[in-house]
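Single-structure report; data block below.
Only one protein chain is missing; all other protein chains are in place.
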Amino acid sequence: MSAPASAAATELGTSLKTSSGKTFGRRARLAFYNRTFKAICVVCAVFVCIILFSILFLMGRTGILTFEYVSPMEFFFSTEWVPENEQYGAFVFIFGTFALTALTMLIAMPISILIAVFLAEVTPPWLRAMLRPVLDLLVGIPSVVYGFLGMTLLIPLLRDVTGTTMGDGLLAAAIVLTIMVLPTISRISDDAITAVPKKYRDASYALGGTRFQTTFKVVLPAARSGIMYAGILGMARAIGETMAVVMVIGNTPQLANSLLKPTSVLTSNIVMQIANVPFDSTWNYALYLMGFLLLVISLLMIVLIRFMQRKGVQR
Amino acid sequence: ASKLSGKIVINGSSALLPLTLQAAKEFKKANPKVKISASAAGSITGPQSVRKGIADIGAVDWDASQDVPGFKKFEGQVAHKVAVIPFAAVVNKGVGVDNLTTKQLQDIFSGKVKNWKEVGGSDASIVVVNRAFGSGTRVNFQMKALDGADFMSKGDNYKEVKSSGDMKTAVETTPNAIGYMDLVYVTSKMKALKINDVAPTEANVINGKYKVWGYGYYMTKGQPTGATKAFIEYIQSKTFQNGSLKKLKFIPISAMK
Amino acid sequence: MQAPAHTQALIEIDKLNLYYGTFHALKNVSMEIPEKAITAFIGPSGCGKSTLLRTLNRMNDMIAGTRIEGKIAIGGADIYSKEVDVETLRKKVGMVFQQPNPFPKSIYDNVAYGPRLHGITSRKQLDEIVETSLRSAALWEEVKDYLKRSALSLSGGQQQRLCIARALAVEPDVLLMDEATSALDPISTLKIEELAQELKDRYTIVMVTHNMHQAARVSNQTVFFLNGEVVEYAETEKLFSTPRDQRTEDYISGRFG
Amino acid sequence: MQAPAHTQALIEIDKLNLYYGTFHALKNVSMEIPEKAITAFIGPSGCGKSTLLRTLNRMNDMIAGTRIEGKIAIGGADIYSKEVDVETLRKKVGMVFQQPNPFPKSIYDNVAYGPRLHGITSRKQLDEIVETSLRSAALWEEVKDYLKRSALSLSGGQQQRLCIARALAVEPDVLLMDEATSALDPISTLKIEELAQELKDRYTIVMVTHNMHQAARVSNQTVFFLNGEVVEYAETEKLFSTPRDQRTEDYISGRFG
């Protein structure tokens, strides 16, 4: 069926094969680079995993020893944290961590998204170019400075406004954390919103949509996955932040049934105590277990957010 | 310069850190080949790091070769006194009380007394600021000012702080607050209390009237050798004790009988 | 240049100049666009067809650095005057773009988007609008059972008809189509051309097209642009059979460039 | 079905089946594509034209879940065999996409991208390639003073011509064009068609088009697809004047669908 191929065609055919052609050296080199690069990427990814799992292992290995002395029931559900008396109930901290994270996200998300909308949709370009680096700057302010400002400015302010005697507690911590995660969430959301194709906006404006409608009905839903991811990173930062939280939360192991009552969360309790307890004590094991738990909790929250997101898309 | 060389790692109490840093600076000037790195987390970290072999000297605010409340002794470690540290109970400037008895202090820090008017002040809730468990300052204060009585651990007007600096800030900025700290940290923005009518002054410590003080220790694994030994000798020397140590407002060990 | 004697003019453009920064994109454009008829804009790439189209519903407001001189009146009202509400203008002057751009929502939500913007919330009313609009856009039969499916799962031709349905759902008076069929296969194109023919009884349609056959087939009036200027505008038959300008003739006979 | 008696075959496709997951997109396709000629693929939307085109330079390797059976040989070499270097294949078999997809780089860098990939770094040589390619794509005159400007600032039509220039810059033997002119105005289209006519003396061209006039005007051989099958392939004149299959006749006379 096939007609005999011309000389040029045959030459083309043979040049396709790796083992021929005068550019062979270069092609082989490129192919080698390509393979090497992929291998490097794999190695790096594996390396990141190794760090991840070593940390999990480090915390898990020590943490699990807790259960030789303390029943899981007590650890997870008791509110009595008096290690001097061999009472290791971590419920207060677990609850505090959830409450603090939720409260922080509740304050930080709307504000961050508005800032992101401000940056991506509303501001003139020159202001945008100035604001982005300045916002990033907030990340670089050391947590001790935030903590110090929280202690010396925010808490007295809260005391004056609310009339409590102390002012330390979840609210103060959530406000400080909000400021700390604001740039992370708003800058990444900003990028996500900017990446929404212009054609969606055009379509909405052409139908007579106002900016408000276009932003809320088209742009934000289209950027949802990026905003969610910004939220996750922000939340991760909020969960893991220690130095500033420790200075404003009060560090008292009691259940936070009020926003203005000194309490404690997993991270703050870990930093307060981990340098001050004997290495081979149940107390130390319990602190490691709390570190492990922290990671588990943030993984759970991330999975939950992703799950909600996926459900959102299906509709 | 001396021929001494080697590496000294110091870890432990943060309250002794300024002292260690200053001594290290001077020691390195005389012995440029010696490397000294210091870090601080909490007193207990000192002897623990020594035991693990990751530090040569463990700075600690109590004698870790003996049992103290909450902590077992560390076998095989030698304690070297390096300084005398006085402690003071302090209150916010606005508190109208100047003097408390040991009993009153115990009641306040255990949460039995909740209002300043019960100890002679105005009608206001007492805010208790405490150091976290494991702090050398806390161990000393508990042993010497509270006679070993327990602290409270919960309460609406109770909080714990992580360092002397945080304690300072908290007492300065919180109305009706009470706390305690090394005498050297006391500033003019707070008030140091008399305890049992004795003012916390250096003179009262030396003449034995003021009881709330302790030694700062360096722990080593067995008897120290080489650079470590030389460093400890330097810090205990008259030159350092009567020079820089005094300037840092610690009290030389030789002053105590 | 002279307007073709046709029906009443709905849109009057008078000495319009448009600048993108310093670039003079539309030069002294004047024309009248008749009501309930199809007007086609033709001309080589970059001659300003899309630009003029966008001035009619003020979509160019959103392009920074755009400056406009001259006047555009729709139904006698100057659409660049202060008192004009841009959203209402855009509701009355619908637009379909070159690339189909359905929202990443369901088919139903795409069509209902416009009516919802303008305050219609009743489910029944929306259902009705969605059905009517999809029928008008000749898409109803194909999608009526999949209204909840993502609009992005439709083929290109279906997506474009969906965009037309979406534009019709807000009941515009004018429909602007910017090369709305250039991304489509002949069958979809044919459907959309037929659709345009039907719609012109009720709407005023302005379409930009690259396809001269399409302009000849579909439109009542044709405007030929070159470098931002109107070279010729006339009834379609006249323009294609006896063009007055040499450049027009060159262009439509493909001898151009 | 029978191959048109024509010149020598450069590309031989033999019993090709392609599946997207479980979807059977190409069904038992066999054909020969002659060297130095233009072959047009026509057929309704979704019939598999783009899919077949992509198999020719193995761009479908990148679509997960694609499975291929059968054989494609170019110049006698089985392009799906192990020893074929995919990058060389793609260099020799250039492609222009339906949507203009310039990189967000300058015009110059867009065209120079391919040559740089393949190791040309000399500025002079690159300048030359850029100019020649842009001239070939009928874009040089319009952009020669703005070579440093972003390619994204060009109009859609210009962008597509830029993409053609970019493909020509690596000097392919075969040029695949997937509805490459559907976004162009008639003049640019004409230019590209003329260009294709010129290029076919040196290149083998395969073009997908929706425009039957284009296929009739430009191509030497035309293949008509329906639902993933080749219904008819023949010399263009023959196919358009005396189609053998009823479905072909329906389609080209616009009576289809």
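To keep things simple, chains are lettered A, B, C and D as they appear, and every chain counts its residues starting from 1.
Keep in mind that, in the parts below, contacts are C-beta pairs under 8 Å (C-beta built on N, C-alpha and C of every residue); 3 or more make two chains touch, one makes a residue touch a chain.
In this text, contacts and distances are computed from a predicted model.
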item: Chain excluded from display, named as in UniProt, from "Na(+)/H(+) antiporter subunit C", "Sarcosine oxidase subunit gamma", "Hydrogenase maturation factor" or "Phosphate transport system permease protein PstA"; value: "Phosphate transport system permease protein PstA"
item: Chain not shown, its touching partners among those shown; value: A, B, C, D
item: Residue, one of D:G114, D:G156 or D:P243, that touches the chain absent here; value: D:G114
item: Touch criterion as defined above, residue of A:S15, A:T104, A:T164 or A:T215 at the omitted chain; value: A:T215
item: Residue of B:S37, B:Q66 or B:S122 in touch with the missing chain, whole complex considered; value: B:S37
item: Hidden partner chain, residues of chain C it touches; value: 8-10, 35, 74-77, 79, 83-89, 92, 117-119, 173
item: Residues of chain B (touch criterion as defined above) contacting the omitted chain; value: 7, 9, 14-15, 17-19, 21-22, 24-25, 28, 35-41, 52, 54, 162-166, 184-185, 244, 247-249
item: Residue numbers in chain A that touch the chain omitted from display; value: 30-31, 33-34, 37-38, 40-45, 47-49, 51-52, 54-55, 58-59, 111, 114-115, 117-119, 121-123, 131, 133-145, 148-149, 182-184, 187-188, 191, 195, 210-213, 215-216, 226, 229, 232-233, 235-237, 239-243, 267, 270-271, 274, 291, 294-295, 298-299, 302-303, 306
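We take it that only the chains that are shown with their structure count from here on.
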item: Centre-to-centre distance between chain D and chain C (centres being mean Cα positions), rounded to whole Å; value: 31
item: Chain centre separation in whole Å, for chain C relative to chain A (CA means); value: 46
item: Distance from the mean Cα position of chain D to that of chain B, given in whole angstrom; value: 81
item: In chain B, residues with contacts to at least two other chains; value: none
item: Complex contact set, residues of chain D against chain C; value: 44-46, 98-99, 142, 155-158, 182-191, 210-213, 254, 256-257
item: Complex contacts: residues of chain C adjacent to chain A; value: 57, 59, 62, 64, 87-91, 94-95, 97, 99, 101-105, 113-114, 116-118, 163, 166-167, 170
item: Chain A to chain D touching residues, read off their complex; value: 1-6, 8-19, 21, 23, 26-27, 30-31
